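These notes concern the structure reproduced below.
The complex appears here without one of its protein chains, the remainder shown in place.
Chain naming follows the written order as A, B and C, and within any one chain the residues start at number 1.
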Amino acid sequence: MNAKTFKKENIKGVIFLCTECQDLVDPKEITLDQIITKYKHENGPLIPVLQQAQEVYGYLPTHVLQHISKAMRIPLARIYGVVTFYAQFRLTPSGRNVINVCLGTACHVRGGAKVLETIEKELKIKDGATTEDRRFTLEVVACIGACGLAPVISINNEVHGRLLPEHITGILAEYE
Amino acid sequence: MAVLKLTIDGREVSVPQGTTVLEACRMHDISIPTLCHDKELTSGGSCRLCVVQIEGMRNLPPACVTQATQGMMVETQNLKVRAARKTILELLVANHPLDCMTCEKLGDCSLAKYAYEYGVTGEIYQGEKRNAPIDDGNPYILRDPNKCILCGKCIATCNAVTERSVIDYAYRGFNTKVAPFMDTDLKDSNCVYCNRCVAICPVGALVDKSMIGKGRQWEFTKEEVICTFCESGCKFDINSKNGKIIGVTAKSADNGRPLCLKGRIGSDFRYNPNRTEMPFINQDGEFVQIPWEEFLGLGNIVEKINSLAK
Amino acid sequence: MEWFTLTIDGRQVSVLKGTTVLEACRMNDIPIPTLCHDPELTPAGACRLCVVQIEGMRNLPPSCVTQVAQGMVVETQNPKVRSARKTILELLLANHPLDCMTCQKMGNCSLAEYAYEYGATGELYKGEQRDLPVDDGNPFILRDQNKCISCGKCIKACTEIQGKSILDFSFRGFDTQVGPAFNLPYHESACDFCGSCVSVCPVGALVEKKMIGKGRAWEVTKVQTTCPFCGVGCNFDLNVNDGKVIGVTSNPNAPVNGKALCVKGRFGMDMIYSPNRLTTPLIRKDGVLVPASWDEALDLVATKLGEIKKDYGPNSIAALSCAHCTNEENYLMQKFMRAVIGTNNIDHCART
Partner (left out) sequence: MAENQRILVCAGTGCASSGANKLISALEAEIKLQGLEETVSIVGTGCQGFCEKGPTIVIEKHQVLYTSVTVDDIAEIVASDIIKDERVERLLLIDQVTQKPVAKLSEIRFFAKQKRIVLQNCGIIDPQKIEEYTDRKGYLALQKALKEMSPDEVLEEVKKSGLRGRGGAGFPTGLKWGFCRGAAGDKKYVICNADEGDPGAFMDRSVLEGDPHSVIEGMLIGAYAIGADEGYVYCRAEYPMAIKHLEIAIGQAEEAGYLGKNILGSGFNFNLNVFAGAGAFVCGEETALMASIEGKRGMPRVRPPFPAVKGLWGKPTNINNVETWSNIPHILRNGSEWYAQMGTEKSKGTKIFALTGKVNNTGLVEVPMGTTLREIIFDIGGGVQNGKAFKAVQIGGPSGGCMPEEMLDTSVDYDSLAKAGAMVGSGGLVIMDETTCMVDIARFFLSFTTKESCGKCTPCREGTKRMYEILDRITKGEGKIEDIDTLENLAHAIKETSLCGLGQTAPNPILATIKYFRHEFEAHIIDHKCPAHACSALLSYSIDAEKCKGCGLCAKNCPTTCITGEKKKPYVIKEDDCIKCGTCIDKCKFDAVIRA
């Protein structure tokens, strides 16, 4: 958005406000604009911009994508295509703790599927879903590169290895 | 001849006495969908697709068998009529295979035509579907009983030639099917493959095997020819695609015309694009084309006549 | 210019360097099935239906993106090639609704055409099928994603022909979809309904909504004509069934525009049968509009214009010309205003 002109736009109920009147602007938005400015003149910056925007917001809300589209002059459909293509991007907020269950080959061979089933039963959610209390989001990933410790899961990037189904309840209890 | 006046869809029309409502409509370009009707055959009134609403009449009478009367008020397209027709089509399509993509009949299929017109998908009444074996045992007719809508036209046209009468209805209710004696394949019946039934079938239940895979109906141009094998004067269509003759198909036979396999195959032979106009003779195991004069031994006939004249 | 000679199905053909195998085949009337290829769009090599066998090459290369080489030996119809194509068709059909009876595209559907040719029924690999909502929210285009074969031509038409980039792929693998951002329906996206996507869709995923139920491809006569809406001079085909115009389709051979059209040209033809349309001039007599003859009407206009010009000067008159006229008619209109009336007060509705 051009900072010089006072501009008020209403896109699908989300209001973007001018960056000159700081008090009206979401601080996240300033960070977002900084990210965009940083990459604007580089070649092909979309993926790092999305990655950093996701770090700021925790996920990629619609209005953020619309903003990126406008600021970087990339068609919205293309951005949506990219966001839905890469596993890393999230269009909905995640739970407080993100469980990544590795189902790489080594983990599969050493019983990763049982670990997943146990977690699914325990939390009553399936791959990709978030518990109602937003405590956990469950995601299946293919290999986090800790194959030597298979089967593994990682919760908030902490790796738990050499798991058996009966370990699960105890591990989950550590996360609030 | 007495002339009757009646009102169809608000339009006043005149027709001769003895006309059915269906005929009256068609005379005046008012379209009525039909599946079991054929003007050459006695109407069975079985498919019920041609139902209309007639003032003073109970229910929805089928137009094909209802005689027009003086002052009759007919509605052919009101909501009630269209809804009834749609239900009939939904029922038919629900028990019909949906392999239109590869169905030989597509482009000339009455069921598909009306389904399209009435927006019928067959999804409403999905349930048990027939799963009868396909009769693929003879070289002429492919018979898929699962596609049959039991309109009975094939039976009627087969029975129109007394010594044929190969097929008829068998079983009853949902299990009704059209079958030869003992429900055998056609090859085990006394069918002579005249293809009357194929020519009249409104759907893909009966298909001319010689045409399979050769093209869709809309790709063909048709030229009507009259068979010269006997004096009956049966008609055939020569089908061409992109200017090339693809095959000969039977046309639905008028009353009194027998239609026969010989006629169709003979015509096929006669109009075959590969047919040569010139004779060949076997010379040392190889066929070589030679002029007619030589073939008939008349090579120097002109010379001979000339020499005689001298 | 360099010519290459290659052998296709045992036949020697010569083509220019830079020609693709597909082009070489089509130039020589050798049929190759394609779904994602369109001469107006950049090639994708995605549908894989045009695969052929080429001596010395690994696997079966797609002919649409394989360039010819000197002495290349190509086979387009051997059993291996045909069986590979059939498998691809079987896979597509296994995930395609079989409502051909009511599908508007039937008769013009490439998938059905090849399915018929190759005898593919979709029975072989039956399994999960997509079940996505049908986008029925706009008056022009009916979009049924379940029929989409992900050929990507609509995306390219939107980007390369129209420059709008409303459409793109989203998700991946078996879940791949094509559509506007966030999978919004067309009318909630920035689409302006030029219908270029419809014109390239090889299946029934995108169809002209107004033509639904009005006739199938084989019943329709196409009449090529020039669009009356503006001065660009786009050509298209009026689709006529039973003597009635049922809609407009692109004519790929149109010299000015190819398959591209704008929303007005493609979908704005319903005025033909509009009950509001005037067929004779009307003159207001005693406050009531009364039908009149053209002579009568034109005489009246000429007299009145003359009077106004005499009493108030030429600049008291202005003309607004209409996009439904031809370029020539609009030229005449401005000529009339400038030369006859004597004013520059002339404008045109397509400018506003």
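By our rule, a contact is a pair of C-beta atoms (placed from the backbone, for glycine too) under 8 Å apart; a residue touches a chain by one contact, two chains touch by 3 or more.
Just so you know, these numbers come straight off a predicted model, no measurement behind them.
The chain not displayed here makes contact, within the full complex, with A, C. Here one chain is not drawn; of C:6, C:41, C:72 or C:149, the residue touching it is C:149. Of the candidate positions C:51, C:154, C:167 or C:262, contact with the hidden chain is made by C:51. In the full complex, chain C contacts the hidden chain through residues 35, 43-49, 51, 59-60, 62, 65, 67, 80, 83-84, 87-88, 91-92, 94-95, 124-125, 127-128, 149-150, 152, 168-169, 171-176.
Mapped onto chain A, the interface with the missing chain covers residues 43-48, 50-51, 74, 78, 81-82, 85-89, 103-111, 114, 117-118, 121-122, 141-150, 152, 154, 157-161, 164-166, 168-169.
Basically, only the chains that are shown with their structure count from here on.
Spacing of chain B relative to chain C, judged by their CA centroids, is 36 angstrom.
Put simply, the C-alpha centre of chain A and that of chain B have 63 angstrom between them. Every residue of chain A that touches chain C in the complex is listed here, in rising order: 62, 65, 69, 75-81, 83-85. Note for the complex: chain C touches chain A at residues 159, 164-172, 179-183, 189-190. Residue ranges on chain C touching chain B, taken from their complex, read 93, 98-102, 106-107, 109, 111-112, 115-117, 119-122, 213, 216-218.
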